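With one protein chain removed, the remaining protein chains of the complex are shown where they sit.
Letters A and B mark the chains in the order given here, with residues in each chain numbered from 1 onward.
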Amino acid sequence: MAELKSVKTTVKENTQPQNDKRDSIIQEDKEIVFQSKNFNLWYGDNHALQDINLTFHENDINAIIGPSGCGKSTFVKSLNRMTELVPIVRTEGEIQFRGDDIFNSGMSVEELRTRVGMVFQKPNPFPKSIYDNVAYGPRVHGIKKKSILDEVVEKSLRSASIWDEVKDRLNDNAYGLSGGQQQRICIARALAVEPEVILMDEPTSALDPISTTKIEDLMQELKKDYSIIIVTHNMQQAARVSDRTSFFYQGYVVESDDTNVIFENPSDKRTEDYVSGRFG
Amino acid sequence: MSNNKIRDQIVKNTRNKSNVFEKIIPVILILITLVSVLATIGILVTLITESLEFFSRVPITEFLTSATWQPYVGDGEWGIWALIMGTLKIVIIAVIIAVPIGLGAAIYLSEYATEKVRRIIKPILEVLAGIPTVVYGFFAINFVNPILQSIYSGFGLYNAVSAGIVVGIMIIPMIASLSEDAMSSVPASMREGSLGMGATRLETTIRVVIPAAFSGIIASFVLAISRAIGETMIVSIAAGSTPNASFDVTEPLQTMTGFIVQITSGDAAFGTNLYYSLFAVGMALFVMTLLMNIIAAWFTNRYKEDY
């Protein structure tokens, strides 16, 4: 118990200044999308996220890595306030989305979640047709015209690189597709409302290697138009796809830097141990 | 730029969205939900006020202690034990029939039957459970009772045995399916532990599965008893309408439910002792079944906590 405590305090001491300094030096040419300031989160009495200070820029793929239970999923779900679905969650601190605090700026949670799309761990299409899945977002946001919907559906499916596979069976139930196809439908569904950021919570953890490659390639395409924040437990994936990587450990950010720095020349011993596979 | 057309429109729509629906719907749903609470309050208020009126006319001590129920003689004699004894006779016979058969069926379905057999049998049990009780009543008086009479001529047209047997048949599906649920929720690993040591299915069932599912099985018995206490049409048709506290199962009798039906299908003029007695008997019935249901819920929670 005593040991655990001492680890936590050291982490706390050397996280905060490090992130901010590096971010401001390297990334000053790109616009900031998300910035968290001393963000804390509790599940009941469990202090799951502690003083998180992170910045995410436009057109970057940001990877968040760390061992199970380190808070990486919780953090990403905080960015579009999905954590609020759990009644016992309590937060402190700020998360700014394009300069506005998402908790206090008067932006409705619906608007936030429209502008910040999310792709989940397991493919979770609705029990509806492929077309209705993709058109769901535009429809709930009041777009009813068939011609516009048709256009949005095709464009989103194309962006998600699945148009060719499903264009002849748009009215089939999405549950008839393979897991990898379902996940790309879910990505298309998220793209249909043209979000500014896409959050991905371990999007390939339930998929086979071939589907995983397809999704990773897709992310490189999407990066041109969107900022992507991806949680992954797969370090190779983070190394392959991301520009920036943040390492979470026991609810803290240990280190956040350019991906090649994190993987080749980390400044913290624990980051090095983790990326080299010594624990986690 | 075409990229942002949809985005802009959606964000605009989202900002202009009126949230009237979001606020009104929960309120409507709460109001709807409260109806079920009102129903309970309605039942309680009805039973209590009308029973109190009854007890202002008839001493409650007589009601609770006497075993003579003769509403038509003079001012009437109101000892509910005559009716409770009738209910008890029916319940005991029903339990003797339903517990072994229901439990046996549950054991077969949970421990021996293949998935295919289970898929055929369970809907049959559901159909059996869905047969209207008035049909069971017809069956009791036109099929079961003639057989009883041919076996032993002492059985009258109305008696406890024919009604009791058929009430038992009616509650078999309940015992079978609830007990089967309880046994099925015993983890397979526990069975494997016993079977893996060379125990037979039977030994595994008796020594491992049934003890593990015990509270669930007991809960199914108690719920079935509660259903038997409240069963109305079978006893109204096949058990007769003669309240008595004897133990003779060949004689006609009257249960609490049977009394309510007899009085309401004739005329219980509003404001008479007879009218209010309906609610006093209803109150007794309500309390007894509620008690059974609470006991059953307690047992059910116990087995649900275990797994």
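In this text, contacts are C-beta pairs under 8 Å (C-beta built on N, C-alpha and C of every residue); 3 or more make two chains touch, one makes a residue touch a chain.
Just so we're on the same page, contacts and distances are computed from a predicted model.
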"Cbb3-type cytochrome c oxidase subunit", "nitrogenase", "tRNA uridine-5-carboxymethylaminomethyl(34) synthesis GTPase MnmE" or "Phosphate transport system permease protein PstA" - which is the UniProt name of the missing chain: "Phosphate transport system permease protein PstA"
Interface with the undisplayed chain - residues on chain B: 14, 17, 19, 21-22, 25-26, 28-30, 32-33, 35-37, 39-40, 42-43, 46-47, 50, 100-105, 107-109, 111-113, 121, 123-128, 130-139, 141-143, 169, 172-173, 176, 200-203, 223, 226, 229-233, 236-237, 257, 260-261, 264-265, 270, 278-279, 282, 285-286, 289-290, 292-294, 297
Footprint left on chain A by the chain that the document does not show: 80, 82, 85, 87, 109-115, 117-118, 120, 122, 124-128, 136-137, 139-141, 175, 186, 189-190, 193
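Basically, only the chains that are shown with their structure count from here on.
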Between chain A and chain B, centroid-to-centroid distance (C-alpha), Å: 53
Interfacial residue positions of chain A with respect to chain B in the complex: 108, 110-111, 114-115, 137-138, 141-143, 148, 152, 192-196, 225
Residues on chain B engaged by chain A in the complex (per definition of touch): 3-4, 6-7, 9-11, 13-15, 17
